[in-house]
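My questions all concern the structure below.
Note that this complex is displayed minus one protein chain, with the remaining chains in position.
The chains carry the letters A and B, assigned in the order they are written, with residues numbered from 1 in each.
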Amino acid sequence: MEQARNDHVLVDTDEVLLEIRDLKTHFFMDQGVVHALEGVDFTVNRGQTIGLVGESGCGKSVTARSILSIVPPPGRVVQGEILFHRAPTADRPGETVDMAQLNPKGSLARSIRGGDISMVFQEPMTSLSPVHTIGAQIIEAISLHRDCSQEEATEITVEMLRRVNLPQPEGVLKRYPHELSGGMRQRVMIAMALSCQPSLLIADEPTTALDVTTQAQILTLMQELQEEFGMAIIFITHDLGVIAQMVDYVVVMYLGEVVEMADVNSIFYDPKHPYTRSLLHSIPKLGRKSVEGLTSRLTAIHGVVPDPYSIPKGCPYHPRCHDAVRGVCDTDNPTLHTLPGDHKVRCVLYDD
Amino acid sequence: MSQQEIAWIDRTPDIPEGPPLLEESVAEDEKLFVASYLQLMWWRFIKHRMAVIAGIIFIVLYFIVALCEWVAPYLPETSFIQYQLSTPSRIRWVHEGRLQRPFVYGIKTERDSETLKKIYTEDKEVVYPVRFFVRTEEYEAWGLWSTDRHLFGIDAPIEERSLGVVQGQGLFILGTDRIGRDLFSRIVYGARVSLTIGLVSVIISLVLGLILGGISGYYGGTLDNAIQRLIEFIRSIPEIPLIMALAAALPIDMDIIVRYFMVTVLLAFVGWTGLARVVRGRFLSLREEDFVMAARFSGSSEIRIILRHMMPSFMSHIIASLTLAVPGMILSETGLSFIGLGLRAPAISWGVLLQEAQNLRSVALAPWLLLPGAAVVISVLAFNFLGDGIRDAADPYA
Partner (left out) sequence: MLLYIIRRILFMIPTLAAISILSFAIIQLPPGDFLTSYAAQLAQEGDLVDEEELEALAQRYGLGQPVYVQYWKWIKGIATKGDWGQSMEWQKPVAELIWERLALTVVLSMSALLVSWFIAIPIGVYSATNQYSILDYSMTAFSFIGLGVPGFLLALIILYLAHSQLNMNVGGLFSEEYMLAPWSWAKIMDMLAHIWVPMFIVAISSTAGNIRITRANLLDELNKPYVETARAKGVKETKLIWKYPVRVAMNPFFSTVGWSLASLISGTTLVAMVLSLQTTGPMLLRSLTAQDMYLAGTFLFMLSTLTIIGTLISDVLLAIVDPRIRLEQ
């Protein structure tokens, strides 16, 4: 653990950790092909926290699973690159691995999974095996990726459980998941995910299933741990409050595409894409006033995410968009424009 | 939440209310996806190929049940006295090198000089064409009118010697039994008993299951506990020995029809527990559903909630469970009659027919006596596939 503490000092946040280029993941269903991801591009630097935002079904979780190469069948990464820059260790030099090209069941993919990139899932209630003890599940992760004895693995586990502020970590070791509360289980998940000191942690809506107080505790814990371990985090959520609190850089997704990305301040103070704007407006907020000084109404985004088998032609957002231009938005899907300040947006409104 | 958030909200440009500009393009697309529940079920069902085949077999089987007198070429008791344990007649297409309409040869009887057993061979001199809608034996159709048309048969002269005993040759597509009765005709008549007994006893157990399972799942508490204990109790007694013990108590000289009903009731009495558990499980989960709660708050009566709100949402599951319960009943009846405790000759069911195949000697001599078993297997599989298909289709949104 001492080593871990020293690690974070060395993190160079300008160094690229993960590059995703033109990633397409499709699901080959009986009823047709679902284009879950239609060309996703973004980059994660070492130690950086990225937020992945969007409604349900827009491809956030599929992106996460594609990075780990655990896309459930009948889904498959069909195109693109997921370049992961692995840091050098004592045994091997640094290397760049394209996760999209790896055999998902092969040993290299498995050693990166859980070792270099780990994941915390949404459902702490069901994400742990109900028939194995907490200890056994964390120790398994450690023994898979670290060269150590059973005793050492147990020690590390206890230390990790302590780090996530679980009381009596030795006792928790022998407990089963159903004996813990939701918040405690999510702490266990975090302990497990960080037990091998990954350089990237993917958190897929880690607080959605928790109550508000616990949410805040878990978020604070994750911030502390990031400072300590220095890993990069991809934070997947539809909760913009969480985004504002946690992340440096925001990627907004809609129907498998990145529609806007920029640093967190630009997204919140100067959103460009109509979807992002609607998203920001759909959050209830105390003390929010409209022009007349009365409390303004909450605006929901009109309509629902379209059926995955019948994505609208043109810009996929145009049927729900207040700024849509007939004859333009319903024919061609715009490309990603780069605006000043490295603010990227996919919308014709910003065409030159 | 942070200060940052409060700041950005006031700064973001306001969004116009009301529907977006190009809304109509969605509305049109959505029409395509409006399909009724039944339609969805049907679509899912016909995708299940085995279930569709099973469904067709099911229809054919019950068609035979309804019209067995017409489908069978002979009456089940007609004994072709010259042709005991005759091998199945081979239907041929080629006579003296020429292709022609299907026919059978005459049967020549010889005796093995050592064992004195009858040996049947084909007499290539005599040709009996197989025809549809032939007129042979007279029968009462549904007890209403009498006719002598049969679905198929041969035009061979038969002459009645004494009651039920005839001289002459018949078309024995599945061979004959010990006293020269056409096995195919007997299997067809047996279908009427075997296939209805399963259905009727399943319906009786459904009534029992619906009432007890429904009470159990809907009211819960002590009543539920008591009924669950009762179900556990019945299930802990091995089924076949229990039915055997109960059936053995039926008087031997009972009337065929009464015995049929008694056996049906027995099967239902032992078999209702499975359905009751399904019903209870459904009731338990539905009871917690919001729409049931909503109905209760709006003042619907309990009966109305059960019949109008809960029933429709588990009807399809019940039908699937019913279909899957029939094979068990058919198998129980067959097994029971096979060991002589269920229906007894002169009643005809597949189990009764299989009794003839009970000892090795007769099977070794006439393996076609096992064929009623094939009828059992086909119908059991048909029910299973059909039930599987319905069960999968019952959840079209899954």
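Heads up, the rule we're going with is that contacts are C-beta pairs under 8 Å (C-beta built on N, C-alpha and C of every residue); 3 or more make two chains touch, one makes a residue touch a chain.
What you see is a predicted model; the values in this text were computed from it and never measured.
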*For the chain that's been dropped from view, list the shown partners it touches.*
A, B
*Check the options B:V207, B:L223 or B:A245 and report the residue that touches the missing chain.*
B:A245
*asked:* Touch as defined at the start, partner being the missing chain; which of A:L128, A:V158 or A:A324 qualifies?
replied: A:L128
*Would you write out the residues of subunit A that touch the absent chain, in ascending order?*
68, 70, 72, 105, 109-115, 118-119, 121-123, 126-132, 140-141, 144-145, 176, 178-179, 189, 192
*Hidden partner chain, residues of subunit B it touches*: 229, 232-233, 235-242, 244-246, 248-249, 327, 331, 334-335, 338-341, 354, 357-358, 360, 363-364, 367, 370, 373, 376-378, 380-381, 384-385
